[in-house]
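First the structure, then my questions, so here it is.
One protein chain omitted, others in place.
Letters A and B mark the chains as written, and numbering starts fresh at 1 in each.
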Amino acid sequence: MIAQNIAFAILALVATLAALRVVTTRNVVHAALYLVVVLASVGALYVLLAAEFVAAVQILIYIGAIVVLFLFGIMLTRATIGVESDLDNDQRWIAAITGLFLLGVLTFVLVESFGDDQLPGLAGVSREELTAQRGTGAVGDAIFSTYLVPFEVISVLLLAALVGAIVLARRD
Amino acid sequence: MPPVFDTPAIDYHAFAPEIAMVVTLVVLLFVDLVFEERGRWATATVAGIGLLASVVPVLSLAVDGADRSLFGGAYVVDNFALVLKALFLVAGYVTVLISTDYIADGDYYEGEYYFMLVSSLLGMTVMASARDLISIFVALEMLSIPAYLLAGWRKRDLRGNEASLKYYLLGVFASAVMLYGMSLVFGVSGSTLLVDINQAISRGVDSVPLVTVGIVFIVVGFAFKVSAVPFHTWAPDTYQGAPTPITAFLSVASKAAGFAALVQIVFIGFLGREDVWAPMFWVLAALTMTVGNLIALRQTNLVRLLAYSSVAQAGFMLAPFAVAADIPADRGGVGAATGAVVTYLLIYAGMNLGAFAVVMAVARKTRSAEISAYGGLFAYAPGLAVLMGVFVFSLAGIPPLAGWYAKFVVFKTLLDAGTVAAVTLAVVAVVNSVIALFYYASVARQMIMEPAPEAETARVRVPGSLGAALGICAVATLAFGAFPGLIAQLGDLALLGVLP
Partner (left out) sequence: MTGDPLFADGFDWVVLAILVAKAVIGFTIVVVGVIFMIWFERKVVADMQNRIGPNRAGRWGLGQTLADGIKLIFKEDLKPDRADKPVFRLAPYLSVVPAFLTFTIVPIGGVFTGGNDGGVELFGRRTWMQVADPPVGVLFLLAMSSIAVYGIMLAGWSSGSKYPLLGSVRATAQMVSYEAALGLSVVAVVLLSGSLSTHDIVAAQAGSIFDWNVIATAAVPFVVFCVAATAELNRPPFDLVEAEQELVGGFHTEYSSIRFGMFYLAEFMNTITMSAIIVTLFLGGPAGPVLFGPPLIWGTLWFTLKLLVFLFIFVWLRATLPRYRYDQLMDLGWKRLIPLSLGWLLVIGAISIGRDAGWNRPLTLVGAFSLGVISWAALIGAMRVAKLRRGGDEFGELSTATERVG
């Protein structure tokens, strides 16, 4: 468990610092790239939890599609290089205080409720069992049996979003 | 490799309304693709027919009578779900009626408009049946995302863009907060089914802070959806900037969907923990009613006035939540609160849609939604003025119009609860009703007493579908007011089947 704790500590630190840089940097593209670091750290955390499918999908979708879309939007509309002096928020101190307050509340709540829990030791679990529980097959089975209705609704949702986005973005 | 997969049992009759709507969506896309310019009117017809066709399985399921529970209890079709599905579909149909000429005359994308409308309605009908966190969240997104896009349908108008952007940004923020709350609640209970959550969190006093935070976050997320104060700031700008049929749709159907989700989550999932949510709802209800009414008093634009009035009406609908746990069992318990909310929703839908329909009819001629433009309406368009009077006084709660029965049911619920908090809330509600009467009556006064602005004396032509919508809403408002027994039955039908 030592190795997992160390790995978790490193990933959590990287994610936290990158997240802080996302909101404090003055360059929009740099903010998007720091977001990529945060998302990649979360993906690595999923690997630590033996959820490899979710990790791969996190990288594929979040980093490979969503942030690419952000960057597309930024590049096609602004594309200014370098620091933007007005990329700031007048309410940043109130926001920081609110953020710290929220951090305090959530830390207290989570530590109080889950502080004594331990992740089930993965060393004693065989790979077959892990795969059966968390592998791609298990996720696929869940999507198509227990969560069939949300799955179908999401597919219609994607179509509606596609149609609406094209309508709003069309130049005419 | 051979699959080890159990095909889930699917009850197609239970899904028939949703399947009909998906078929409508596909047909809409193809009609829009193939007919291009000359057949544009066809998309409105297809949408309307599709929605009516989706009501048929709802009726057949109601006649059938049995509760259907699918996917381990995640998707339940019981009376509550059926009443709400019918509400959504009829409200959607009325929206289609009032949109037809507005969208056709303006330079808007027509086929896609109806596509987005029906897909939002699909999300709402799924929401009415969803009894687990994931289904509720997905249904919420399904109904919201087309609504965000529809709010910005007036692409070239700055107000339209602002409307959509504000709605979208605040909406996704609220969704994020709610989703975090859902993850915390899932962490405590280990299951996404509402009944399992209820068992887990009402069992003991362990993990009280976590449950509290989770419940608060979830309620906040939905409070945004129903435009409760202080999460209502999107409502006036969005209602003003969106196309008026969409404003009507948002203020009625989207709000009803939010309330449906709140009823399910709070009355099934969180039922043992009213120490957390009851005070929260008390504050939300009182604030919403008061702030909504007070700000509405100062409005000069009728659409913004109706927006704030719908915020205040949401406050009335939140009041039963605050006292639900205190209602004694012989007066109906939590089921009475559910019935009150559903009754209010049904009646409110009729009156609000009607009010917006009149706004649209008058705007066809005056091109303005300012209250001053309604001056003297009674002189040159008496029918419309009378209808507006009916809807506005119904919203105020004057008998024999339907609004009085809605308010009556809510007051009955509050007084049945009997606690000090409940009676205080009832007093706040009465005061707010009186305040509301002021601005509703001012609209009527403007129409009847004020002289008409110059050159405004031509007759107002009301197109067929708009007239039909007006007719439906007027009949609903008058009939339910004169014969409240009709709607009392629907309110009673809405008792949930899964109360502990």
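Just so we're on the same page, contacts are C-beta pairs under 8 Å (C-beta built on N, C-alpha and C of every residue); 3 or more make two chains touch, one makes a residue touch a chain.
These figures come from a predicted structure and were not determined experimentally.
Note that the absent chain touches A, B when the full complex is taken as a whole. When the missing chain is restored to the complex, the residue among A:Gly135, A:Pro150 or A:Gly164 that touches it is A:Gly135. Listed residues A:Ala7, A:Ala56 or A:Leu106: the one in touch with the omitted chain is A:Ala56.
By the touch criterion stated above, the residues of chain B touching the omitted chain are 1-3, 30, 33-34, 36-37.
Even with one chain removed from view, chain A keeps its contact list with that chain: residues 27, 29-30, 33, 36, 52-53, 55-57, 59-60, 63-65, 68, 71-72, 75-76, 79, 81-82, 127-128, 131, 135-136.
Rule of thumb we're sticking to: only the chains that are shown with their structure count from here on.
A straight line joining the Cα centres of chain A and chain B is 32 Å long. Contact residues of chain A toward chain B in the complex are 105-106, 108-110, 112-114, 141, 144-150, 153-154, 156-157, 159-161, 163-165, 167-168. Only residues 4-8, 10, 22, 25, 29, 70-72, 74-75, 109, 112, 115-116, 119-120, 122-123, 126, 130, 134-135, 138-139, 141-142, 145-146, 149-150, 152-153, 155, 184, 187-188, 207, 209-210, 213 of chain B touch chain A when the two sit together in their complex.
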